[in-house]
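Please read the structure below before turning to the comments.
Left out: one protein chain. Kept in place: all the others.
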Amino acid sequence: MNNITAVYNGKKISHIPEDLFIPPEYLRIILEEFDGPLDLLLYLIKKQDIDITDLPIFPITEQYMRYISIMENMHFELAADYLVMASTLAEIKSKLLLPVESDEDDEEDPRANLIKRLLEYQKYKNASERLEEIPRNYRDFYVVTNAIDYQKSIIIETPDIKIEQLKHAFMDVLKRAEIFSTHNIQSETLSVRERMTIILSLVKDNENIEFERLFNIKEGRLGVIVSFLAILELVKESLIDIIQNKSLSKIYISVKK
Amino acid sequence: MSFSLENIIECLLLVSDEPLSSNQILKILDNAKYNKKKIEDAIDKLNRQYESKAIFINKVASGYRFQAKSGLETYISKLKDKSSNKFSKAFLETIAIIAYKQPVTRGDIENIRGIAVNSNIIRTLLELEWVKVVGHRDSPGKPELFATTTKFLDYFNKNKLSELPEISEVESL
Partner (left out) sequence: MSFSLENIIECLLLVSDEPLSSNQILKILDNAKYNKKKIEDAIDKLNRQYESKAIFINKVASGYRFQAKSGLETYISKLKDKSSNKFSKAFLETIAIIAYKQPVTRGDIENIRGIAVNSNIIRTLLELEWVKVVGHRDSPGKPELFATTTKFLDYFNKNKLSELPEISEVESL
């Protein structure tokens, strides 16, 4: 985190003013910029312009804790890793406070491991900055792919998929997306989805279509309900328009223009 | 190095994902010395250069586009089959989302999967005719709405979409 820049009220701000009131929305922008506790620590250290091998653990810990408490006060969803780092810092601090016994002076500096981690992380941050700079496709040079059409006679072999695989794939996706709680997919939904596709195709081919033509009495009550739900869903997703010129006149459905 | 108009047009048509009309090309060049006639002449000239080649520039409804001449179908089939990603998890998830949540846009699929949609997968699905474009959503960019086809159902030996396996809440737990 070398340069944080946020624009607040039209002014560019690149560091958090020490004792000024920080408007919460601006602070949020700054905090969201940090990619984890090591990133935050590196920022705090760089801001002080100090030699990392001489890491002043007391002021850094204090500042780190201040950021953490600001984030918590703002109900910022704090990754557990930030708290782990807080306890690591506290542990180092307490070790440093213990009196050093003279015959144990080859014992490792309690800060050593943290300093090593910070340097290691900085190394890969540098690497990622180099990667950001080197030429890449569609930004610095242009690759020609799939540049030409070919005759329709090209045959693509059909993949071998079992229907159960399809179902499991969809369930995996739903689980991952955690949208299951808000979207209850029931057996009926699919018939509505299918009807939506049929209606869309019909409407696409004919400019306007009479509302009644979307229903087939032979399908019985359930079929009519499916069509009706499909129409409502299409309207809700703003895919079609329902048009009636005056009351009691014919109702038409058309593609949303 | 400066390029002739023909070479610039050739490069633009090859790099572009979509056919380009002469008006689009003029807009990109943004130079008063070119006009529609000059673009068309340049394309004619390119096609004469390509006489012995296996490629040519074809005029389709939305503009000019490179196409393969006939004769190399067996090679191209082998090539396309290899790169279609048909057996990947991404392929399966994409067709599953289209089937169960149709009609959907690319953006919808990306939102659900949390990751960008691979263009090859959509293209393969369209080429297999498992999926078709049924309309456009009325939102910025007018994205295409994808839905499954009867060919897709035929493959699974089903008559209706509602015959696909049900997704129930209980099973997801």
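Per-chain residue numbering starts at 1, and chain names A and B are given in the order in which the chains are listed.
Quick note on the criterion: contacts are C-beta pairs under 8 Å (C-beta built on N, C-alpha and C of every residue); 3 or more make two chains touch, one makes a residue touch a chain.
Just so we're clear, the structure is a prediction, and the values are computed from it rather than from any experiment.
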| item | value |
| --- | --- |
| Hidden partner chain, touching residue among A:S87, A:S128 or A:S247 | A:S128 |
| Which residue of B:K80, B:K101 or B:R137 touches the chain not shown here | B:K80 |
| Given A:T53, A:T158 or A:Q244, the one touching the chain that is not displayed | A:T53 |
| Residue ranges of chain B at the interface with the undisplayed chain | 1-4, 7-8, 10-12, 14-16, 20, 27-29, 52-55, 66, 68-69, 71-72, 75-76, 78-80, 82-83, 88, 90, 114-116, 118, 120 |
| For chain A, the residues touching the chain missing from this view | 35-39, 42, 45-46, 51-53, 79-81, 85, 117-139, 141-148, 150 |
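Following the convention adopted for this analysis, only the chains that are shown with their structure count from here on.
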| item | value |
| --- | --- |
| Centroid distance [mean C-alpha coordinates] between chain B and chain A, Å | 27 |
